[in-house]
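For this view, one protein chain was removed and the others were kept in their places.
Up next, subunit A:
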Amino acid sequence: MTADIHSLVGAYVLDAVDDLERAAVDRHLRECDACRTDAAELREAAARLADGAWSVPPPRLRDNVLAAVATTRQLPVETLRRSRRPYRARWLAAAAAVVAAVGAGTAVFTVQEQRVREERSVAEAVRTRESEVRDILAAPDVVLRDQPLTGGGKVTVAYSRLRDSGVIMMAADAAPDGGRVFQLWTVRSGTPVSEGVLAVGQTSIVKVVAGMSSASAVGVSVEPPGGSPAPTVTVAGVKTI
């Protein structure tokens, strides 16, 4: 596992990893001083590649940036720089493996409820989604839990109380039989609430869930196409308190 993370450092510095791999490396670097120095040096070398990309920006960019800066408040120095939670690195690495298998970028779109026609709004949606996922994974209090799916595969839940949101990452080995579909749930005040229905044949998804602090569990069930108002056959349940 550690060897795996070390071999990722080049891709990490080049921004050639996905969000979960990045989070796993970030956690590891927090624990390992020597690795942090190594990564910093490689990042320094990579940043020099920008020297080769010099190009004169449009003059209005300067005016626009300076005008924006004049009305933008600065953030204070980060205080939560190093939290020592070794177990997180393991969880995140496990989650990274799930999402690597899932292919986070494309899976997001196949959810029926999020079908968007226009390409631009799709791109916009991915950007928002990716930054939401990243924000949750980078939260100082992020908690990761996972659970195997009956029938093969795994569901991983990452959630943060500070952000009051979570990410459900599911990757099944196979689609349910009989043309049925997977449906995601949270349990709130003892009642299951649908968090989305997958399409027929869809086996994986990355889903951001808001208001996680009021959810006591996350579940995955198998339902008729289009989903059900309440879970029929539960294939995984993850407690989140």
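To be clear about the criterion, contacts are C-beta pairs under 8 Å (C-beta built on N, C-alpha and C of every residue); 3 or more make two chains touch, one makes a residue touch a chain; residues count from 1.
In the analysis below, contacts and distances are computed from a predicted model.
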| item | value |
| --- | --- |
| Candidate names "ABC transporter ATP-binding protein", "Anaerobic selenocysteine-containing dehydrogenase", "RNA polymerase sigma-70 factor (ECF subfamily)" or "CoA-transferase"; UniProt protein name, chain not shown | "RNA polymerase sigma-70 factor (ECF subfamily)" |
| Interface with the unshown chain - residue positions in subunit A | 7-11, 13-18, 33, 36-37, 40-58, 61-62, 64-66, 68-70, 72-78, 100, 105-106, 108-109, 119, 122-124, 126-127, 130-131 |
